[in-house]
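Notes to accompany the following structure.
The complex appears here minus one protein chain, its other protein chains still in place.
On to chain A.
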Amino acid sequence: MAAHTSRAFLSLGRINVPGLGLHKSVSRVTYSTGLSTDSSKATTGSPQKGGKKVLSKKYKREPGDPRTELMPVDQDWTAVYPVATPFIPDAIPLPVRMGCPVKGGAPPEKKGNLELIKIPNFLHLTPAAIKKHCEALKPFCTEWPSALDTDAKCDEHFPIKVETKSYVSAGPSIRNPAARIVHLSVKLSSLNLNDQARKKMLKLVGDRYCKDTDILTITADRCPLKQQNYDYAMYLLTVLYHESWKIEAWEAEKTVADMEEYSWEGSLSQENILDVLVRMKEAGEGEGEEVREQLLGRREVQEYKDSVTRLKNEGENESTMLQYKEAVKKVLKL
């Protein structure tokens, strides 16, 4: 991958397997404080085997203040939550409430709230933690080239952008099938295409092209490995480019219905207007061709042509309709 100067995005997959050895020690401490009163009852209530009565009461420690009271405001949060840990109400100094509110009341508080424990939290990924991650990763990174300081320069030198995702998770297998997907995006303006080639390219790619941003996106996921998909996507781009430059014999049979845009020359509208003007005897006497040329050169006819083209290409709304009306009135001399 060193040969490819492209940006790959890393994303850490969530560790979503609770209850592993990581968490055992922490959780026991939390729950045991809540159970203190019950444990005393249990020992006194249950009879021992053999009828001997045990009189010694277990020493019960008073629960101290929750850690939230003792936390300074400017503490290092990354030390409190260094890794992904379930929600610990006594370690998080926020008055969070979650759950279905009691009628006329508030949702239940955070102490002993199972809903807060069930959901994933990102307390281990605060901006301070991310900064620390970046600092830790910096020794392994190379410098960004200083010549590429604007987006425009990046587009100019590296028009093809490849997006891939890789996944990290702890589980029986380190493979993730979603990591094979490759998105290749390129701006069509950076490809050398003439008018016919561009139209053919657009017809070939169909939905993969976005007209607003002029970006063609090829997504490859049919091969099992990322590298294979990447090769396939580059191959597709090459083939599309070369195919769109080729002109087949049957392309000459392109009909009006196939055209992407409406062109006024040679259309019914042109015939109609010339017909009308000839009958109105606007041009005076003359031969067929010259009369047509002369009429087409007139300013009103040009305006009419613009209005019809705009109406057909842009669709109709009040402004295009008004423009068309004015143009027709001028042409028909009303």
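What we mean here is this: a residue touches a chain if its C-beta (ideal position, glycine included) is under 8 Å from a C-beta of that chain, and two chains touch if they have at least 3 such contacts; residues count from 1.
Assume contacts and distances are computed from a predicted model.
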Considering only the chain that is not displayed, what protein name does its UniProt record carry among "Small ribosomal subunit protein mS29", "Adaptor related protein complex 1 subunit gamma 1", "glutathione transferase" or "MTMR7 protein"?
"Small ribosomal subunit protein mS29"
Tell me which residue among A:Gln75, A:Ser190, A:Thr213 or A:Asn272 touches the hidden chain in the full complex.
A:Asn272
For review purposes, identify every residue of chain A that touches the missing chain, sorted by number.
267-269, 272-273, 275-276, 279-280, 304, 308, 311-312, 315-318, 321, 324-325, 328-329, 331-332, 334
